[in-house]
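Of the protein chains in this complex, all but one are displayed in their positions.
Labels A, B and C are assigned to the chains in the order they are written; within every chain, residues are numbered from 1.
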Amino acid sequence: MYSDKVMDHFNNPRNVGEIEEADGTGSVGNPDCGDIMKLTLSIEDNKIKDVKFKTFGCGAAIATSSMVTELVMGKNIDEAEDISNDTVAEALDGLPPVKMHCSNLAADALHAAIKDYKEKNN
Amino acid sequence: MYSDKVMDHFNNPRNVGEIEEADGTGSVGNPDCGDIMKLTLSIEDNKIKDVKFKTFGCGAAIATSSMVTELVMGKNIDEAEDISNDTVAEALDGLPPVKMHCSNLAADALHAAIKDYKEKNN
Amino acid sequence: MDKIYFDHNATTPVLDEVFDAMLPYLKEEWGNPSSIHWAGRVPKKAVEDAREKVAAFLGCSPVEIIFTSSGTESDNLGIKGLAYAKKKKGNHIITTKVEHPAVLKTCKYLEKEGFEVTYLNVDEEGMIDLGDLKESIRPETILITVMYANNETGVIFPVEEIGRIAKEHKITFHTDAVQAAGKIPIDTSSLDVDLLTISGHKLYAPKGVGALFVRRGTRLVPVIHGGHHERNRRGGTENVAGIVGLGTACEIATRDMEKERAHLEKITKRLENGIIERVPDIHINGGGSPRLMNTSNISFEFIEGESILLGLDMHQIAASSGSACTSGSLEPTHVLLAMGKTAELSHGSIRFSLGRTNTVDEVDLLIDVLPPIVERMRSMSPLYAGSNEPVVFKR
Partner (left out) sequence: MDKIYFDHNATTPVLDEVFDAMLPYLKEEWGNPSSIHWAGRVPKKAVEDAREKVAAFLGCSPVEIIFTSSGTESDNLGIKGLAYAKKKKGNHIITTKVEHPAVLKTCKYLEKEGFEVTYLNVDEEGMIDLGDLKESIRPETILITVMYANNETGVIFPVEEIGRIAKEHKITFHTDAVQAAGKIPIDTSSLDVDLLTISGHKLYAPKGVGALFVRRGTRLVPVIHGGHHERNRRGGTENVAGIVGLGTACEIATRDMEKERAHLEKITKRLENGIIERVPDIHINGGGSPRLMNTSNISFEFIEGESILLGLDMHQIAASSGSACTSGSLEPTHVLLAMGKTAELSHGSIRFSLGRTNTVDEVDLLIDVLPPIVERMRSMSPLYAGSNEPVVFKR
């Protein structure tokens, strides 16, 4: 069902956890759909210094969370904002069709965290 | 599908043919149903001296025709009148259910022939 | 004495190649294709591979194939599914008098449910008239369902033209291709057909599996409601082994069709011509129409079909008959009656339908044993001219 890349990220998820006193926090999803992601950022000079996630969800949800942290680590905010859910799915060599919409929220969590950071620093 | 007895009568039908100048003739059935029987009798002193049949129809129709001629040969008319389609089917060790009504007309042909005889001799 | 089977339009053997392909799915790969764990993976892939093979066979995309349990179910889904989906647009359906019961009984049912059905006549050669078809079209016509080839006579209908007419009038076109599939090429990509039925056991796959081609964009109300199988259009855990069998059979049919056609054409012609030469008072039903090259339907005057079949059965030869006595109904075959044949001739019809393993020798044996059987039955028949006083019925 899942690509090898998805299974790799599911089995060895990168950057699990929560950054204490994060510069930005994004929580998306809801329990009815079975996917909840919380992403925390540490940002310095507009650059993402650190990123961590916690996810309640299926294999795709966990893998996309892990993948998005890998994609944005070290990027500056503008670049990170360009990342979409599709970018994440592509980076994982695709997701099963049924997962494309419901479990592919990691970029949303990222954007929510960046928004949170911007609001705090306005 | 058919009992051995039916197949025996189908393969070796008894008394096939037509009695010329028959004392009684009975024709029953109709082509829509796919079964037509013609039975001819030669009668002396109220006794069936000879009986012959011709039948257009399926295996059951041919076997019942043959069987009824065997059953009545030598019988007197009263006895012959007691023979029903069920008697014929039983004598053949039964017929498939679907054949019980459509192809089991031989006794009807017999009764028609007896009736014909009685009318002629009244 | 070897058994001889001339009844391939009734059913076909499962080819060894087909059986071999199915085997794993009755043994180690028994998982449910809906399962996400290891047990489901191989069966799921097998179903999708089979879908690709069926799609290749019919010239369509795999998403246009729905697997069902039979040709009958496919016909029901195609016809009822479309009728209910379009009932707001209209309630009129056009079909023919010579369809298989899977279509006719479905249409009869829809009549009870408020639909109106036109049953097109056929001529004495079993062919419909396209003029009739056009005239029967109404503004409220939502569906035309006309078979690709007739199961009893083998007559091939002009589905290309029918499709063109249907398309012109924006009417959905379903065709029951159960008998055509595997015998003549079918290409949905060049036909204006929206729904097309095939059945496994008529093309060397097992019984219990069929498929329906559903052109993209054609909406159907399911006939069997349930889980998310077959893109929500047919509930029920998939008959994986059967589906794999159908896929493999379609692959083989694609591969072997040309060779088989030539062979079947040759031996079927030999059979028909042999009978014509040796048995008087017969009629080749549909002989004046384009026919499937494997089917020869012959009426023998004065005698009844089942009794001929029983005679052939003594020689271990299997064929079938339009006789009511062989069908569980009380009516002789509606197909020959629709062609204007009398009840006697309908009752007295035999269908020989040949298949890939039949040989010239088998055909020659038939031609030898059949004439005396017919002769014997005629000698017993009260309708036969040789009879003293043939029975004549008023109609």
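By our rule, a contact is a pair of C-beta atoms (placed from the backbone, for glycine too) under 8 Å apart; a residue touches a chain by one contact, two chains touch by 3 or more.
What you see is a predicted model, and the numbers here were worked out from it, not measured in a lab.
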Query = Which listed residue, C:P185, C:G235, C:G287 or C:P371, touches the chain dropped from view?
reply = C:G235
Query = Just one of A:A60, A:L92 or A:L110 touches the chain that is missing; which is it?
reply = A:A60
Subunit A residues that touch the omitted chain in the full complex = 7, 10-11, 13, 16, 18, 20, 27, 30-38, 54-62, 98-99, 102-103
Message = Just checking the interface: what residues of subunit C touch the absent partner chain?
response = 3, 5, 7, 10-14, 19, 22, 26-27, 30-32, 34-39, 68-73, 75-76, 100-102, 105-106, 108-109, 199, 201, 206-209, 221-228, 235-242, 306, 309, 312-313, 316-320, 326-329
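In this section, only the chains that are shown with their structure count from here on.
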Message = Please tell me the distance, in whole Å, between the geometric centres of subunit B and subunit C computed from their C-alpha atoms.
response = 39
Inquiry  = Taking the mean of the C-alpha atoms as each chain's centre, how many Å separate subunit A from subunit C?
reply    = 56
Separation of subunit A from subunit B, taking each centre as the mean of its C-alpha atoms, in whole Å = 90
Remark   = subunit C residues touching 2+ other chains are none
Remark   = Where subunit B touches two or more other chains simultaneously, the residues are none
